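A single protein chain has been removed from this complex, and every other one stays in its place.
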Amino acid sequence: MIDVMYFAWVRERIGLPRETVETTATTVAELVEELKAREERYAMAFSDISALRVAVDQELTDFDAPLARAREVAFFPPMTGG
Amino acid sequence: MIDVMYFAWVRERIGLPRETVETTATTVAELVEELKAREERYAMAFSDISALRVAVDQELTDFDAPLARAREVAFFPPMTGG
Amino acid sequence: MDIRVQEGPFAQGEELDAFAKGRPDVGAVVSFTGLVRDLAPDPMKHMEIEHYPGMTERAITTIAEEAQQRWSLADVLVIHRYGRLRPGDTIMMVATASRHRADAFAAAEFLMDYLKSRAPFWKKEVTGDDAEWVAAKDEDEAALDRWTPRD
Partner (left out) sequence: MDIRVQEGPFAQGEELDAFAKGRPDVGAVVSFTGLVRDLAPDPMKHMEIEHYPGMTERAITTIAEEAQQRWSLADVLVIHRYGRLRPGDTIMMVATASRHRADAFAAAEFLMDYLKSRAPFWKKEVTGDDAEWVAAKDEDEAALDRWTPRD
């Protein structure tokens, strides 16, 4: 069980801000593949992974990061703060 | 006739902030030589010219700058603004 | 270190006064304020700033701690808003206090460069019927390079 969060246009394309996902994925990339296989809107949102950023437990990381013991994974476009 | 001004420790060593000087000097350096020849306090103030800065008519310049048509020459140590 | 992520407005002048006050060892204070621009010919109705509660505060704290390790700083202030903002509104401010101006300037620029690209905020510009997410700029990502230690 993992909390998956979406922000900005990722949230808009998928249509929800967060959900709890039952997964056997061991890396972020595996989780993305599981999500893409679900529905068209996920496939669309994750079609170009180079346009996305990911945080595991609120720390920025890479798509090959492990999910062991992770409680929260977030997907979003490059940040535009400041 | 030229107005000569002194600031900071140059003013303190010479003992006055400004004076009008009758001079035939054609460059700042010549004016400095004339002033040094006057009295010990001038010789002291101008003993190390590399520690001094000069402005002619309120523009920073060099000691070899000409004095033609200059109305105001100022001597002072390196500035410490900001 | 004072870090605030908030929906409501803040008064940059009062914040600067309070930040600079009562610091006998400080000779230099630098502040940066980011404002919502209102650029013709496409007047923006408002800006929506989305953020990632929890991670935002963590990310900014990490950035501010890094700044304190790199430069000699007496204090750091970061205020960043989220929610709906209007043209002319202050989006955020950063302030740094140091004995020397070089440290205060470098730290403020460092904080801004990292906040731009590493703090989880996303801006959306709403103009008339249209709404568009602000795209990250390559130059903002490139700006981070100058802070990367070379060895």
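All chains are identified by letter, namely A, B and C, in their written order; residue positions are counted from 1 within each chain.
Everything that follows uses one rule, which is that a contact is a pair of C-beta atoms (placed from the backbone, for glycine too) under 8 Å apart; a residue touches a chain by one contact, two chains touch by 3 or more.
It should be emphasised that the depicted structure is a prediction, and the values quoted were computed from it without experimental measurement.
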Handout entry: Shown chains that the omitted chain touches within the full complex
Key = B, C
Exercise for the section: Using the definition of touch stated at the top, determine which of C:Ile49, C:Leu85 or C:Ala108 touches the missing chain. Expected result: C:Ala108
Fill in the blank from the handout: Contact residues on chain C toward the hidden chain run 11-17, 20-39, 87-88, 90, 99, 101-102, 104-105, 108-109, 112, 143
Fill in the blank from the handout: For chain B, residues touching the missing partner are 5, 7-9, 11, 55, 58-60, 74, 76-82
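Simple rule for what comes next: only the chains that are shown with their structure count from here on.
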Problem - Distance between chain centroids, defined by C-alpha means - chain B, chain C (Å) - result: 48
Handout entry: Distance between the centres, which are taken as Cα means, of chain B and chain A, whole angstrom
Key = 71
Problem - For chain C, residues contacting two or more additional chains - result: none
Handout entry: Junction residues of chain A - those touching two or more other chains
Key = none
